[in-house]
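Removed from the display is one protein chain of the complex; every other protein chain stays in position.
What follows is subunit A.
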């Protein structure tokens, strides 16, 4: 089985495993305890916080740990909505966001929020002018993800951040797919809130984080999970020490020179996969050629073949998906591709390939041959 679904989840890097192992059985303390076991856990958590903060140009006091990006997105949206009710109830987001953002917005609507869903162009990008026009005096937040999980398209984060700050609106970005892989600097990019996750960057599942700006402007966030007052009163619950240590280590690995080389090599493999498959009849890329996008993602459509048929064939040998893993059970066509202007049939005949650091040239060669013969067979029989 060849794994080409790194956007769904990643295996934990062995280097991360060896870093976190002591925190399970030996240094197992509760980071809130005052004795040596607790202090050791606390120190490890704070070192992790500092390391993650440095990676994104933040202060360590601005990093909150959560159970994952979904919780982070929920906290950012619900926490802000609650805190800024005095200013307004209007939130702007994008039609192509992850369900964690869209479903939180849908919930907030039942609590009195007004949500504007910005459309995207065929490139998957939002129109900055449209964003500017959508901002009102009662707008409290703009939520735009950094890089899309399905298309890999990268939004103009810095321009959005600038616009938001000019208009005195909080800018929240879900950077789950981008962290580690793209340079992010919360100061230069003018990000106020940023969600991220461990399991998309070769760290364990069950851990994530939220960057919360403390200065210029100081973002106020109402706690959603009450309890012991952990994480500066923004997120209670005993800290998942191994998970936190693992997430920081995983992020650190991305900055190692040898790792940078590996990551750069992924693009060549993606380009090869894409170029070979685009030669097949009826195969098109869903992303216009010049669009700025993640270097490890390809989103292709196989016209005249339904994705379901193709996936059924491919999934015996290839781990790929038709879109977000979170919605595979729903069988609905991808909301991201529909928003980019594809028809339902086109969306349903599309497949996302996402490569990762353990993808090999041989796997890509095999994948090309598997896909080629499957597509030919299916075209012949349809």
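Quick note on the criterion: a contact is a pair of C-beta atoms (placed from the backbone, for glycine too) under 8 Å apart; a residue touches a chain by one contact, two chains touch by 3 or more; residues count from 1.
Here, contacts and distances are computed from a predicted model.
Colleague: Can you pick, from "Cysteine desulfurase", "Beta sliding clamp", "Probable adenylyltransferase/sulfurtransferase MoeZ" or "Electron transfer flavoprotein subunit alpha/FixB family protein", the UniProt protein name of the chain not displayed?
Modeller: Of "Cysteine desulfurase", "Beta sliding clamp", "Probable adenylyltransferase/sulfurtransferase MoeZ" or "Electron transfer flavoprotein subunit alpha/FixB family protein", the absent chain's UniProt record names it "Cysteine desulfurase".
Colleague: Of A:46, A:103, A:263 or A:377, which residue touches the hidden chain?
Modeller: A:103
Colleague: Determine which one of A:70, A:190 or A:299 touches the chain that has been left out.
Modeller: A:70
Colleague: Specify the residue from the set A:93, A:321, A:334 or A:359 that touches the hidden chain.
Modeller: Counting the whole complex, the residue in contact with the absent chain is A:321.
Colleague: Among the options A:54, A:87, A:158 or A:205, which residue touches the chain absent from this view?
Modeller: A:205
Colleague: Need a quick check: the contact residues on subunit A for the chain that isn't drawn.
Modeller: 1, 3, 5, 8-12, 14, 17, 24-26, 28-30, 32-38, 66-71, 73-74, 98-104, 106-107, 197, 199, 204-207, 223-230, 236-243, 311, 315, 318-321, 325-330
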